[in-house]
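Here the structure comes first, spelled out in structure tokens, and everything after it is commentary.
Missing here is one protein chain; the remaining ones are kept as they sit in the complex.
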Amino acid sequence: MRTTFQTSYLQDVRLFPDVRRAIRYAALVALAAALPLVLDDFLLGEATNVLIWAVAGMGLMVLTGHAGQASLGHAAFLAVGCYANAILMERVDLPFVASFLAAGAITGLAGVLIAIPALRLHGIYLAIATLALSMLTEDIIVLAEPWTGGVTGLVAPDITIAGAQVDRYGSPDLFYWLCLVVALIVTLGYRNVLRTPLGRAFVAIRDSEISAQAMGVNVAVTKACAFGLSCMVTGWAGALMGHFIYTFNHEVFTVIISIQLLVMIVIGGLGSIQGAYWGALVLVGIPQVINIARDGAQAALGSSIVIPGIETGLFMAILILFILFEPRGIHGRLEKWKVYVELFPFCRRDMFRRQKSYLKTERMR
Amino acid sequence: MSLLDVDGVTVHFGGVTALERVSFTVEPGEIFAIVGPNGAGKSTLFNLISRFHEPEEGDVRFAGESLLRRAPSGIAGLGIARTFQNIELFEHSSVLQNLLVGRHTRRRASILAQILFTPAVRREEIAHRVAVERMIDFLDLQPHRDRIIAGLPYGIRKVVEVARALAIGPRMLLLDEPASGLSAEESRDMQFRIKDIRARMGVTVLMVEHDMGLVSAVSDRVLALADGRVLAIGTPSEVQSHPKVIEAYLGTEAAAP
Amino acid sequence: MTETLLRIRNLECFYGPVMAIRGVSLDVPEGRIVTVLGANGAGKTTLLKTVSGVMDPAKGDILLAGDSIASRDPDRIVRKGVVHVPEGREIFPLLTVDENLAMGAYTRKDRDVAADREMVFGYFPILKQRRRQTAGTLSGGQQQMLAIARGLMAGPRVMLLDEPSLGLSPLLVGDIFAILRRLNAERGVTMLLVEQNARVALDIADDGYVMELGRIVMEGSAERLRQSADIQEFYLGAERQGLRGERRWKRRKTWG
Partner (left out) sequence: MEILQLIVSGLANGCIYGLIALGFALIYKAAEQVNFAQGDLMMFGAFVALGLTNDSHLGLPFWVACIGAVTAMAVLGWLLERSVLRRVFGQSQIAVVILTIAFGFLLRIAAGLIWGHDPLTLESPIAGVNQHFGGLVLGLDELTVIAVTLVLTAILFGFFSRTKLGIAMQASSQNQLAAYYMGIPVKRIHGLTWALAGAIAAVAGILFASKGSIDPNTGLLGIKAFAAAVIGGFGSLPGALAGGLIVGLIEPFAARYVASGYSQIAPYAMLILVLLIRPHGLFAQIHAKKV
């Protein structure tokens, strides 16, 4: 087992606790940046999709995983970001970078506005209220036809950055790099938040609101911050998503998407940045796996099998298995393996065994 | 001027009187204990100072300023820190992280600066670590520094809670039953710690405690409450020998020397 | 010589990776009060939880009148007459006092429940006054009484008591221990008592064990434990001011 000796106060404060990890992550980023050189256009599109979902996942993760506020309505904020970006580019004629930033700001503001009434709600009630919000989104998009194009929807405008045309179909590698840059910036900002008072305040209100207050943490302001940051990032993901799918209408941002997003971060591992990426990988990967399996079955049986909703079904089945056998998600499972390897051969089976646990009512507040 | 001035506060909970015109003052540098039977209103008094409850009458002033105008989260910023009877720590964080939350009121950087992790934020973070490490040293928590609270024994958690409260850098520390659930040995350690907190950090201590051994060993003055009213106030021996206190709280057996 | 009712043999128990109990054996004779003393984190609560079945032992056996009850579901163990009164006032906060007591008698099919309720009210008159009140609105001391009273409603042969004095005023501690002593004398209830307040515990107990870091380090009659220098310094210390005084260093424990 490797032991890190504490030799300075800086050690806890640094971005990476040790050099090894810094090198590992640098290699990972380099690999990600080199992907367009290796992959064909289809797979590169899928990789882009993973990055977009990971950004959305990080948006929800900060709220649910760290600040402990479960949301079943984040598709609404994807929609706000997506429409705000498209409308700003189209109607106000803003360049992409400006409209993208503004879309994040608008969505963040929307999040803060939602947070103010949501402050009084806890746990399951908050989840339900956000679910209702998600249900409303579809109808509101239809009702706000003058801006959103209603049922017909909108077409994502072309992106030009520094004279270069960034198009999902025309220049998929540029669009991929754009998404990669956004994902990296968000990841870095997220990591920074976690090692500063703001991130600690998030965790504090998640674990005990009452003692957070006694420590001087303003619960209302902190929750509003969490909602604001979360929605801002989700809005950015929504804006990218708009460009990725090219045309969109009210049917894109359904409550199913909200649920999928939450399920995704649970599978990835709640409370970890890596979890958002793992979850996105699973979410985007499943249809591909099914396609491969279907092609295989078709070749073997000679007839095609079509089961409607199989993607969602498989996704949900994976979710059930994860909650039952690895509630800490993919990230948690990997961490356990790491401990196992580091301790080998001194790792006991009991180490990760959970003792029976019991719940008390949450109706006493 | 008194540090804390509780002036004629009255609190009712659905017809039950929790506090009835209670007044007392705590002087700077004092260790002041509140005793009394269960349900006498001791915790209510603490929650009043923490602003979790609202008094119907009366005022609570800290260093001359009324607390009633502050939000619950504004109390720590004034320099009042507290612990809880049933321990309210952040269960899934390490001891170090818990203590760092105690530094929350000392943060200066804006949200944007925190997201960007500017050099100023870095300097501030290091200052927080230095302060917190000092607290860890002071209360002998080094072996548990990086351990998650959920896995710590009860006695250690009690100390962590005190450390977290001290990380605020308070002028007054409210301890809610610091020795409850501790063995005689641990309770004796707690006694030394409370004395050190006053002697070395100059913090005024206000505590609620049942263990009369601890109360008489550390406190300068004691307030006895029963049914929301003040029974007696004075030195530990005065209060312990007060007939009404014996009748309502100590019982005859415990009062016998 | 009385029969051994509860017999624990070589018990080992884990909290995740942490070994909380490291091979504990103890005997509780019928009709006696046995107390387990020990510092925090010594594993006393874990011991009781393992006996009552809410935690599973990794090794070892628990015998009730000769039958193994280790790893059984808690409800089966209650039916065999072992009732656990947990620490920290674990009551049903949204039910009334009466309903809480009715739940105490959940496993019983006989008709004496009403009589037992009157008996319990005899011991705790305050509960009778509050019988229609929601238990969550009781004061801490009353909740503690309710927890004990509820345990009695099961008509137990063995009561496992976890820190009944926690957070109570000295007067109330005296009251509750007087009631426990009466229960033992009048109804012959066998008790396994885990207590931080060593003085009151040794006062009512017949025998005692001392647990440290998951092991039994000392056992004997309550009288013998009271005489031990270690017990006096580490467990009765607060009550006897002179013993350690302002001395900050600690004597090494010998458990002789």
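By written order: A, B and C. Residues from 1 in each chain.
One rule holds for everything that comes next: a contact is a pair of C-beta atoms (placed from the backbone, for glycine too) under 8 Å apart; a residue touches a chain by one contact, two chains touch by 3 or more.
Values in this document were obtained by computation on a predicted structure and should not be read as measured data.
**Student:** Identify the residue among A:32, A:105, A:128 or A:221 that touches the chain left out of the display.
**Tutor:** Answering carefully, the residue with contact to the hidden chain is A:128.
**Student:** Looking at the full complex, which residue from C:103, C:119 or C:217 touches the chain that isn't shown here?
**Tutor:** The one listed residue touching the chain not shown is C:103.
**Student:** Just name the one of A:18, A:139 or A:295 that touches the chain not displayed here.
**Tutor:** Going through A:18, A:139 or A:295 one by one, A:139 is the residue touching the chain not shown.
**Student:** Among A:5, A:169, A:344 or A:358, choose the residue that contacts the chain missing from this document, as touch is defined above.
**Tutor:** A:358
**Student:** Which one, A:19, A:162, A:301 or A:320, makes contact with the chain that was left out?
**Tutor:** A:320
**Student:** Could you list which residues of chain C touch the chain missing from the display?
**Tutor:** Chain C touches the chain not shown through residues 52-54, 73-75, 77-79, 83-86, 90-95, 99-100, 102-104, 106-107, 134, 136-137, 140, 150-151, 154.
**Student:** I need the residue numbers on chain A that touch the omitted chain, in ascending order.
**Tutor:** Its contact residues with the unshown chain are 70, 117, 120-125, 127-129, 131-133, 135-136, 139-140, 142-143, 210, 255, 259, 262-263, 266, 307-310, 312-313, 316-317, 319-320, 323-324, 327, 356-365.
Throughout what follows, only the chains that are shown with their structure count from here on.
**Student:** In whole angstrom, what separates the CA-based centres of chain B and chain C?
**Tutor:** 30
**Student:** Would you mind pulling out the distance in Å between where the CA atoms of chain A average out and where those of chain B do?
**Tutor:** 40
**Student:** Chain C touches which residues of chain B in the complex?
**Tutor:** For chain B paired with chain C, touching residues are 35-39, 85-86, 151, 153-156, 177, 180-188, 192, 210-214, 217, 248-251, 253-254.
**Student:** Give the list of chain B residues in touch with chain A in this complex.
**Tutor:** The contact residues of chain B facing chain A are 50, 52, 71-77, 81-82, 84, 88-93, 96-97, 100-105, 107, 109, 111, 114-117, 121-122, 125-126, 128-130, 133, 164, 168.
**Student:** Can you list the chain A residues touching chain B in their complex?
**Tutor:** Where chain A meets chain B, its residues are 9-10, 12-13, 15, 189, 192-193, 195-198, 200-201, 203-204, 206-208, 210-219, 225.
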